[in-house]
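Omission of a single protein chain aside, the complex is shown with its protein chains in their original locations.
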Amino acid sequence: MTGPATTTPRPAPRPPRRADRPGDGRDGDRPTRRRRPRQPLPSGLLLPALLALAVALGYPLVRQVVLSMQEFGLSQQFGRPPSWVGLENYRELVTDPYLWKVTVRSLVFCLVNAGATMVVGTGLALLMRHMSRPVRLVLQSGLLLAWAMPVVASLTVWQWLFDTQYGVVNWLLTRLGGDYEGHAWLLEPASFFLVATVVIVWMSVPFVAFTLYAALTQVSEDTLEAAEIDGAGPVQRLRHVILPTLRPVMLVVGLLQIIWDLRVFTQIYVLQKAGGTTRDTNLLGTYIYRLGIGGGDFGMAAAVAIFMLALTVLLTAPYVRAMLRQEES
Amino acid sequence: MARRAPRSLRVTANVVGLLAALVAVFPVYWMVNSAFLPRNKIRAPEPTWLPFGGDLDNFRTVLGGGTFWDALATSLMVTLSTVVVAVLFAFAAAVAVSRFRFRGRTSFILALLVIQMIPVEGLFISQYKMLESADLLNTVGGLTLVYVATVLPFTVWTLRGFVDGVPYELEEAAMIDGCSRTQAFLRVTFPLLAPGLVATGVFGFIQAWNEFTLAVVVMTREDRRTLPLWLSSFTEVNRGTDWGAIMAGSTLIAIPVVLFFLAVQGRMVAGLTSGAVKG
Partner (left out) sequence: MRIKRTLAGAALTALALTALAACGDDEGDGSSADGGPDKADIRVWLNGADTPDAAREWLKETFEEENPGSTLTIEQQEWDGLVEKLTTALSSESETPDVVEIGNTQAPTFTSAGAFSDLTDDLDDLGGDDLLPGFVEGATVDGSTYAVPYYAGAKYVFYRKDLFDKAGVTVPTTLDEFVDTAVKLKQANPDPANFSGFWFPGQDWRNGAAFVWDAGGELAVEDGGEWAGALSSPESVAGLETAQKLFAEASGAPKDGNEADPQTPFCAGEVGMMSTPSWVMGLLTDPKTGCPELADQVGVFALPGSDGGPAPVLLGGSDLAVPAKSGNQDLARKAIALMLSDEYQTILAENNLTPAKESLASLLGDDEFAQATIEAASNAKLTPAAPGWATVEGSRVLEDLFSGIAQGGDVAELAAKADEQMNSQLNG
């Protein structure tokens, strides 16, 4: 593997690859793990996961691909034989100019949200190391509560907070001297997406912060101390010791944020019900729901799902490449 | 760890931490506050900041009839099985990809990534058919199966990162000391993975605990409802939604998550305070 994905012993930017050299395992002088030659064990270890995925996702996935090339609506669901339409669903999809508008909107929204979530989440995880114990506990409990709150409740509460007439946000801003009496937060698309971003970042940060904090436990104290003795400042230590250790988990978590934020549905759906103009605030998630499942056109819904998959793969290609590079030792 | 931090950094960290905690908690507080208020106080021109004058009526409403306990039992069974099975399966797979080299390894990892990217919202019909043909509808096992598959890719990936983080040399050293390979792994590496297991376990727990879309089609029998389905029974189209009941129900639903976290979070801290990996 490239790069110090594991504990990096020295503050030096990048230790050379040394997969060929055995270490003694105690002096902290080993940049990478070693793997043994091929063994029969892995199949036994992999099989349970493989089976579970195959059974629960494999067949539905194949069916999804087949569906995407059929005309399959509710009638077919109730027994009428589906007709094969080849790529017609896809053609209809990509020739819809509104879809491309929504796609661009979704991409921007996704990158802003995933970026904001990662920055806030990573920042909190890093700062947690420096907080005094009680404060850290308070923050962790707070994040956990936010994470544990059922989605129905959190979306309802956020909707109330930003309510045009009875919202706490308007109430506070008015008391603070602003002209926010009856301010409609969802009316303008930009303001709508701002509220959506606040809600989504609030909902996603706990997961990121927790997972990265767990990953931080793998940062070697000894290495950090050694780095400090060698004269590395806090920024250098962060860059050369801490972040490289976090990297593999950050990549996964970041990838997940991109995937989730690209197909965000519930938050937008609920906010659209509360206000704003649906056509100006649709993202791929809500548009697709309306296109397919909402109208019972499952063939189209499947085509859209495949389209989303392709889009996600494209969007995350650099990420995936970085992850694979890690794999190649 | 915090001992080393300069004073200014620590103060900044504490201030940011408290502010962040406030923002994180406020909506939760609002939910709990609303749970104690009558419906005409929940939404009104003047916000009610503290539940003075409130009562337990909303909790009585949601707990009346005893349907909560059935749903709680189902949810606990589904969620705990999901967490245990997913973490076990994923852990095994993570060890395989991290500690062994075998043909198809990279492909497996990439496949996991791609699976993660597939929009699952539209899959519920096919998953329903699959469970139907296996006679698993309205069963804890059936729902667990689809949940496990949903959280597996992330869990494998994350745990893999954690296993990678423990240098193989630690195990080798133990083997030199006379342990078998498995023993070495269990005694040396496994304890260092606790934070990762906790993090992925909490993730799986919350995913399964709050899932609605699949549960609503799989669990159609009233006595097999999970908690989110139970909660949705207070969303009434024809009589107006009883928000007080929704908030009280949500508060009750959130409690087990907090308890679960409290039960496992010690492991996360333990990993930290023991100095973690002496790589």
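Each chain gets a letter, A and B, in the order it is written, and its residues are counted from 1.
Basically, a residue touches a chain if its C-beta (ideal position, glycine included) is under 8 Å from a C-beta of that chain, and two chains touch if they have at least 3 such contacts.
No experiment lies behind these values; they were computed from the predicted model shown.
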In the full complex, displayed partners of the excluded chain: A, B
Touching residue (missing chain; options B:V198, B:L229 or B:L252): B:L229
Touching residue (missing chain; options B:V11, B:A73, B:L88 or B:L137): B:L137
Where the unshown chain meets chain B, residue by residue: 38-40, 43-45, 57, 104, 106-108, 110-111, 114-115, 124-125, 128-130, 132-134, 137, 212-213, 216-217, 220-222, 229, 232-233, 235-241
Hidden partner chain, residues of chain A it touches: 50-51, 53-55, 57-59, 61-63, 73-75, 77-80, 164-166, 181-182, 184, 186-187, 272-279, 289-291, 293-297, 321, 324, 328
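Here is the rule we use: only the chains that are shown with their structure count from here on.
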Centre distance in Å when chain A and chain B are each reduced to the mean of their C-alpha atoms: 15
For the chain B and chain A complex, residues of the former touching the latter: 1-2, 4-5, 9-10, 12-14, 16-18, 20-25, 27-28, 30-31, 34, 42-47, 85, 88-90, 92-93, 95-103, 105-106, 108-110, 113-119, 121-123, 125-127, 129-130, 145-146, 148-150, 152-154, 156-158, 160-162, 164-173, 192, 195-196, 198-199, 202-203, 206, 210, 212, 228, 231-232, 235, 243, 246-247, 250-251, 253-254, 257-258, 261, 265, 268, 271-272, 275-279
Chain B-touching residues of chain A, taken from the complex the two chains share: 5-7, 9, 22-26, 28, 30, 33-39, 41-46, 48-50, 52-53, 55-57, 59-61, 63-64, 77, 123-124, 127-133, 135-136, 138-154, 156-158, 160-161, 163, 165-166, 168, 171, 202, 205-207, 210-211, 213-224, 228, 234, 245, 248-249, 252-253, 255-256, 259, 263, 265, 285, 288-289, 292-293, 298, 301-302, 304-305, 308-309, 312-313, 316, 320, 323-324, 327-328
